[in-house]
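Structure below; questions to follow.
With one protein chain withheld, the remaining protein chains of the complex are depicted in position.
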Amino acid sequence: MTVKLCAHADEAVAGIKDGSTVLVGGFGMAGMPVELIDALIRQGATDLTVVSNNAGNGDTGLAALLAKGRVRKVVCSFPRQSDSYVFDGLYRAGRIELEVVPQGSLAERMRAAGAGIGAFFCPTGAGTLLAEGKETRVIDGRTYVLEYPIRGDVALIGAHRADRMGNLVYRKTARNFGPVMATAATTVIAQVREVVDTGVLDPESVVTPSIYVDRVVQEATA
Amino acid sequence: MTVKLCAHADEAVAGIKDGSTVLVGGFGMAGMPVELIDALIRQGATDLTVVSNNAGNGDTGLAALLAKGRVRKVVCSFPRQSDSYVFDGLYRAGRIELEVVPQGSLAERMRAAGAGIGAFFCPTGAGTLLAEGKETRVIDGRTYVLEYPIRGDVALIGAHRADRMGNLVYRKTARNFGPVMATAATTVIAQVREVVDTGVLDPESVVTPSIYVDRVVQEATA
Amino acid sequence: MNPDRPTMDAERRPLGKSPLDKHDIAARIARDIPHGAFVNLGIGQPTLVADHLSADSGVVLHTENGMLNMGPAAQGDAIDPDLTNAGKIPVTELPGAAYFHHADSFAMMRGGHLDVCVLGAFQVSADGDLANWHTGAPDAIPAVGGAMDLAIGAKKVFVMMTLFTKTGAPKLVPQCTYPLTGTGCVDRVYTDLAVFDLTPQGVVVRETFGATIDDLAGRLDLPLLPA
Partner (left out) sequence: MNPDRPTMDAERRPLGKSPLDKHDIAARIARDIPHGAFVNLGIGQPTLVADHLSADSGVVLHTENGMLNMGPAAQGDAIDPDLTNAGKIPVTELPGAAYFHHADSFAMMRGGHLDVCVLGAFQVSADGDLANWHTGAPDAIPAVGGAMDLAIGAKKVFVMMTLFTKTGAPKLVPQCTYPLTGTGCVDRVYTDLAVFDLTPQGVVVRETFGATIDDLAGRLDLPLLPA
């Protein structure tokens, strides 16, 4: 349905419910939707499951959401970083759940959710701790692990530009998880640096077509 | 490995072996690698399995390859067209095998081959003739069919422009199966309208990165 | 789209009084497509629906060969062999269009992102099974295209068909006898004589055209519920 152009990040995150699964884009700071995360902190939803590559850095963004006790579970590939002390503390205190997923399986499981795939046999992690308890199958002599989709109620992503219909383009490696998450969530909210008129973006270069995007907000600091 | 820029389509298709599975791009004439197919006819490989959306039109291109008795089996979504008389005749005479695959499953099975997925549960076709004999599973109340990858020994695709490294861009709906087939075959051969210097294509807009492309030839008629 | 606007062709008979022709059915379907919906129109008669969507409907057309925001058929110099619809007919692009490859296009369909698709049918069963790809004739060459993907993918699947074959056999049936395209996938059936909702409670007649529910009940082999 028609994209909603929001005047402020608070409007963009309105209505996110307690208990939601929130997909959060970005790889390090590249593509991280910082203003949307800050708005989510103000918005107040709690008991969240956050799916993101990392589990927060320093004291801002995701780390600040975690520090406020609003996240029940993190699904990510790499929680441990030099400055992931907020997550580390919560985890060691038993105050947050963690599901570690190999980075490619994390992306592919969200792609499966967006693409209507019920489950898929993936070679990654076969024979490792991360496949324990999962169904496996040998296909053509190779062992695969059955992986299920990861769906979001909401996706918060950062993109470079949107047009007024909600088509998105990204910039360099800030693209990362954004396009995949945009396919995998019921409500997709994009923070962009610039909103341009419809027709300005080259149709050959649109990465996330408007069909996937529900709300767009231009960065206040852009 | 480094892409080979070929001076002629005959050079581009050299070495295709009897018994190969050949993925052929295009949807109708859009994206159809006509010069590569003509070169394959001259090249002589036989006992081929052809994977393509259609099974040839009129008397040229794929239909001409079929007419010469060089194709053992066609895997496609839509063989029957107003001018598919070459295929129709061979099929009714029992001289060619046919595997009909829903169009999206055809694309997704090639994507799986390119993406290292061993098999996937797909909702398309569940409960129909095309799922007969296939493993099914109910996941979250919905019935899925287990589909396996389709790999090519060779892919013949049409693209708009290539750079000298082999990066490809397409044009409008001529993109169709090309990018997927490029990921799914051992040797990927692209017919393009123009070869440009490396650095000319916008890195944000490259659709098929050079890693997937083995040989490039500029159309003689371009 | 203004749901109250009349059909575009002023010469058409007013709805409800007499059976609809294919243009009337297309107009009737267009009225039910929500503003801003993402829609795929199947090959053949369903493409007529596009003619009845007003410019301000905000409806975005998808074509499974890799495009969103497809425009009308191309004429004259606008014909571009690189730009066709799923029926391989040259079309145009509207501002805000996007192109993508086949795997992405069908991921979009299969993943449930399209709001509506409109398909033709040989038969539809009371519980929403669809048969539209294969007559089952022994000498027929099977060809499915994207029909199965469309049938299971869109949030709402509308069927557009005549209610009876040329020989008078019902096409809305208790059980399909033709090979299925998908099971339990059809939400609503638009025909020349009536519009039917296929619900868990049964077949609900939403509207009739030149026929009464009793007329229809006498010719169909399944129970009909009033709206």
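Per-chain residue numbering starts at 1, and chain names A, B and C are given in the order in which the chains are listed.
Quick note on the criterion: a contact is a pair of C-beta atoms (placed from the backbone, for glycine too) under 8 Å apart; a residue touches a chain by one contact, two chains touch by 3 or more.
If you're wondering where the values come from, they're calculated on a predicted model, not measured in any experiment.
A.B. asks: Given that one chain is not shown, what are the shown chains it touches?
C.D. replies: Even though it is not drawn, that chain still touches A, B.
A.B. asks: Among A:T124, A:N167 or A:T187, single out the residue that touches the unshown chain.
C.D. replies: Touching the chain that is not displayed is residue A:T124.
A.B. asks: Out of A:H8, A:K68, A:R95 or A:K172, which is the one that touches the chain we can't see?
C.D. replies: A:K172
A.B. asks: Go through chain B and note every residue touching the omitted chain.
C.D. replies: Touch with the absent chain occurs at residues 1-2, 111, 113-117, 163-165, 167, 183, 198-199, 201, 203-204, 206, 209-212.
A.B. asks: Contacts of chain A with the missing chain: which residues?
C.D. replies: 27-31, 77-81, 87-88, 91-92, 98, 100-108, 110-111, 122-130, 143, 160, 170-180, 207
Just so it is clear, only the chains that are shown with their structure count from here on.
A.B. asks: Quick one: label the inter-chain contact graph as line, ring, star, complete or other.
C.D. replies: Contact map by chain: complete.
A.B. asks: By mean C-alpha position, what chain is farthest away from chain B?
C.D. replies: Checked the centroid distances; the maximum from chain B is A.
A.B. asks: Can you tell me which chain pair comes out on top for contact count?
C.D. replies: Max contact pairs: B-C.
A.B. asks: Could you grab the centroid distance between chain A and chain B? Build each centroid from C-alpha atoms only and quote it in angstrom.
C.D. replies: Each chain's C-alpha centroid was found; their separation is 33 Å.
A.B. asks: At which residue positions does chain B touch at least two other chains?
C.D. replies: 108, 122-123, 170-172
A.B. asks: Which chain C residues touch at least two other chains?
C.D. replies: Residues 93, 99-100, 106-107, 109-110, 152-153.
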